[in-house]
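Can you keep this structure in mind? I'll have questions shortly.
Removed from the display is one protein chain of the complex; every other protein chain stays in position.
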Amino acid sequence: MSSAPLLELSGVDLSYGPYRALFGVSFTVSARAAVALVGSNGSGKTSVARVVSGLVRARAGSIRFDGRDVTRWPAWRIARAGLVHVPEGRSVLGSLTVEENLLLGLEGLAGRHGGAGALERAYSMFPRLSDRRRQLAGTLSGGEQRMLALGRAVAVPEQLLVVDELSLGLSPTVVDEIFSGLREILASGTSLLVIEQHVERVLALAERVVVLAHGRVAGEGPAGELAGVLSSLRPSPGRPEPPTSAAGGGLA
Amino acid sequence: MTELLSYVLPGVPYGCVYALMAAGLVLTYRASGVFNLAFGAQAYVSALLFSVVVQEGAGTWWAFVLSVVVAGPVMGLLLDGVVFRYTRGAPPLVRLVPALGLMIAIPSVAQMLAGTSTRVPASFVLRPNQVYFHLAGSAVSGEEIGTTLVAFASVAALAALLRSRRLGLRMRAVVESPRMAELHGVRSDAVGSLAWSISSLFAALAGVLLAPIYAQLNASNFTALLVAAIAAAAVGGLESLPLTLVGGIAIGVAQQVIGGYLPSGTILSSGLRPAFPFLVLAVLLVGRRSLRHDGRLDDPLAGCDPPMASLRPAPRMAEVALGAKAFTVALGAAVVAIAVAVVPGNWEFTFTQAAVLSIVMLSITLLTGLAGQISLGQAVFAGAGAFTAGQLAAHFGLPVLAGVLAGGLVAGMLGAIVALPTLSLGGISVGLLTLSFALLADNVLFLYSWSGNGATGLSVPRPKLGGLSFAGTGAFFGLSLVILGIVSGAVVLVRGGTVGRQLAAIRGSETGAASIGIDVARLRIVAFTLSAVIAGVGGALYASLEQSVSPNDFNYQFSLVYVVVVAAVGVYSVAGAIEAALAYTVLLQLVGSLPGRYSSLVALVFGLVALGYVRHPEGVVTYAQSWVLDRAEQLARFLQRDRASGAEAG
Partner (left out) sequence: MPLLELAGVSKSFGGIVALHEVTLAVAEGEPVGLVGPNGAGKTTLFDCIAGLLEPEAGSIRFGGRRVDGLPPFRRSRLGMARTFQRLELFSGMTPLEHLLVTERTRQGTGRLWKDLVGLGRPTRAERREADALLDLVGLADVADQPVEVLGLGRARLVELARALAAGPRLLMLDEPSSGLDDDEREALASAIERARRELGAAVLLVEHDLDLVAEVVSRLVVLDAGKVIADGGVSTVLADEGVRRAYLGAAR
C-alpha cells in the first residue's frame, strides 16, 4: 500500500475578487478513505470542493491528486484524472437525458473501462435511474438527480468522489437511500470527501473529520473524537461576519 | 399562377442566404448564449475580402478559400477568444453591448482598409451569370442554383454534426453549464471555440453568396441581412435548424411576392419590402413563447467565476465622497466656463450638441440603467420628438419651446405603445423588438410627409421666449444646460423615489418584486414612457439646434451607437450619460477636423470600447472613477491612522 495520500492540500489560499475565502487550508484524504468536511455556513466548505476539482484556482498553496500536482490544472483535466465533484444544488445537466449524463463522463475516459458495463454498474446501484434512462435529467426529482450524479462515480469506479450538501432539500427516506449509496461507493474502493450539514449522518460514514471555520482548518481528527473538535465550531458571540461570506455558496 | 411563381422562385436563393446566416446565429446562441449582432459585419468582411482578392486577379477558388475557409473561422476564434468567452453567464446587457460595438466597428474598419468595392458574383461549380434553365417563365442562373445548393448542403451538414454523439452531446452540455460540463471532463472552452468558428464560417459563406441581392457592398445592407436572418432564426425558435431553413426561404419568397404585388411608387410598397423581416421578427417575438426570455438555465456554478464588478458604487468614506463631489462640480463648472468663454465658435456648437445629446443619453440611463430594459430604438423616440416640434412649428406656428414639450409628450405616447408588446419579454428580446421597431420607423414611418418627411426632412427654428431669443449658439447653450439640469434632476429624483426603487427591485428579480406587491407591468410602462419623453425632448431640442432635421439624423444606427456609448461610459449614473455625450461629440468633432480618410477612427474607438466593456461592464469611466476614489480612500485612511497614532503618542 502506498503511503502517499490520494489528495493533499497544502497551504491553499483562495479568493473571489476582493473576498477571501480560504486561508492556508491543508489536509489530506487517503486512498479508500472517507473524510467529512464540516463547518458553519460561510466557513469555506464549498470553496474547498471547488478548488479541489479545479473550478476555481488557488491563489497560493498546492494541491496534489494521485501523486501529481494539479494546482493549475483545468477542471476537465482533473475530472479525466479520476475525480468526480458533485456540486451543491443542481448537480446534473438537466437538458440531457439520464443516459447522456452518464455517457458524457465516460467519453473522456474512452477505453479505460468498458462502456456498456459502466452504465450497467450505475443502473444496478440505482434501479430507479434505469427506468428513466431516456428521460431528461431536469425532469427528475431532486433525489433522483443526486442519484444520477452519484451514478457517474459508480459507472467508472473513480478514485475520489467529492460531494457537496447531497442531502439538501431531500426528504428523510431519500436521504437514507443516498447515504447507503455513498457507503457502497466507499466499499467499492472510491475515496470520499463529504460536505454535509447533517453531522450525525456523516459521522456514521467518515472515519476522519476536518472542521473549517472562517476559511481556516480549525480542527482535524478521527470521527470518534469529533465531540471535542465540534466545540471549536461554535462561533464567538456577536459573530463578526468574515469577508469570506461570499464563498459559502453564494445565492443558490 | 405563373405570375406568382415568377415572384416566388427568385426569392428562394435570398431565403437560402438568410437561412445560412440564421443557422450560424442559432449555433453561437446555443453554444454561448450570445446573440451575435456582429454577424452581419462578419459576412460583410468576407464578402469584401472575396471581391478584393478577385479584383487583384486571383482566381475565385483562391478567393473563396481565403475569404471563407480561412477568414471565417479565424474571425470566429478571435471574437470568441478576445470578447465573447468573457461574457458567459453575464447579464443580457453585458452580452449585447460588445456585439453592438463590433457591429458598428468592424464594417468601417474593413472599409477603411479595403475601400468600397463592387461585389463579384461567386460561383465555383457553375458559371454564375449563365442561365441554365427556365422555370415558370423565369431564367434561373448558375448563381441562384449554386446559392441554393450550398445553403441546403451546409445546413444539413450542421444539423448532422449537432446530432452526432460526440460533438452534439458536448455542445448541449456546454450550453447548459460550461462549468458542469468541465466537471464531466469536457473542455468547454474548446467546444465553444469550435462552435464559434463553425458559425463564423457560415457567416462568411453567406456574405460571399449574398451576391444575388446587392450590386454594391455596403455595411448597412448587411444589417438588413442580419435582421432577416434573426427573423428566420426566430421561426426556428432559435433551436430547430430545419424550421430555420424553412423560415429563411419563406421570408425571402414573401419579400419578392410583396414587391411584386403591392402598387409600386408608394412609401408602403418601397418600404415594406425591406421592412418585412422586421415585422416578422416583431410578431414572432411577441407570439412565440420560447423566444420571450433568454432561455438560459441559470448556471448553478456561476459563483465560481469572480463576481462581476459591482454595478453600484461602493460606499465611500464621507470625506472622500465629499471631495469627489466637489471635484466633479468644479470640473463641470470649469468645462462650462471654458466652453462659454474661450472656445472658438464651432466648439461652442459642439458643447451645445453634447448638452442636448446628454438629454437623449439620460433616457437610456433611466430605461436601461435603472429599469434594466434594453432598448435599441431610442433614436425613434428622439425622432418623434423632433418631428412633432417641426411639424407643429411649420403647420400651426407653435413656439418651439412648446413644440419641445409637445415632442416629449408624443414620444412618450409612442413609448407607452412600444412598451406594451415588450411586457411579456425579457432581456435581449426587448432589444430585438425595439430594434425591429427602429428599422420599421426608418423604412416606413419616418418617410411620410406628416412625420419625418423622408429625405427632405423638416426645418425647425431656434426658440424664442417672450423677448428672449435663443437664436445665438451661446444663448441656446444656456437653454440646453437649463433643460439638461431639469431632466437630470428628474432622473435623480425618480431613482431615489418610490418608482425608482421599485424599478431597481424589478431589475433584481421580477418574481420577487411581484411577491411584495409591485405591479411589474405598470412600472415597466411607466419607465418606457418616461424614458421616451426624455428622448423626445432631447430630439426636439436637437432639431432646433440643427435648425433642420431628417429621418437620417435618427436612423437605427444612432440607437445602437447611443446604447454602446452610454453603457461603455456608465449606464448607472447621470454623470455617465453626460460624460458619454461629451466624449462622443468631442470625438466626432476631433475626427471631423482630420482628413476624410481618418473618418473610420470613430469606428475603431467603438471596437476598442467594446473590448474594454467586456472587462468593465460597470462602464469605463465609472471604473476609472472608482479606481481613483479607491486610491484617495487609501490615502485618507493612511493619513487618519497617522493622525491617530500621533494623538496616541501625544
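Lettered A and B in written order, each chain numbered from 1.
The rule is simple: a residue touches a chain if its C-beta (ideal position, glycine included) is under 8 Å from a C-beta of that chain, and two chains touch if they have at least 3 such contacts.
Because the structure is a prediction, the values reported are computed rather than measured.
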Would you mind spotting which of A:143, A:181 or A:219 touches the chain that isn't drawn?
A:143
Missing-chain contact, candidates B:3, B:319 or B:519, resolves to B:519
Out of B:59, B:242, B:287 or B:508, the sole contact with the unshown chain comes from B:508
Of A:69, A:131, A:176 or A:225, which one is in contact with the hidden chain?
A:176
Even though one chain is not shown, chain A touches it at residues 19, 40-42, 141-143, 165, 168-176, 197, 235, 239-241, 245-252
Can you list, in ascending order, the chain B residues touching the missing chain?
307, 310-312, 315, 490, 493-494, 496-502, 504-505, 507-509, 511-520, 522-523, 526, 530
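Quick note on the criterion: only the chains that are shown with their structure count from here on.
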I'd like the Å distance between the centres of chain A and chain B, where a centre is the mean of that chain's Cα atoms.
43
Interfacial residue positions of chain A with respect to chain B in the complex
16-17, 19, 50, 53-56, 74-76, 79-80, 84-85, 87-96, 100-101, 103-105, 107-109, 138, 152, 246, 249-252
Seen from chain B, its contact residues with chain A in the complex are 165-166, 169-170, 172-173, 175-177, 179-188, 297, 300-304, 306-307, 309
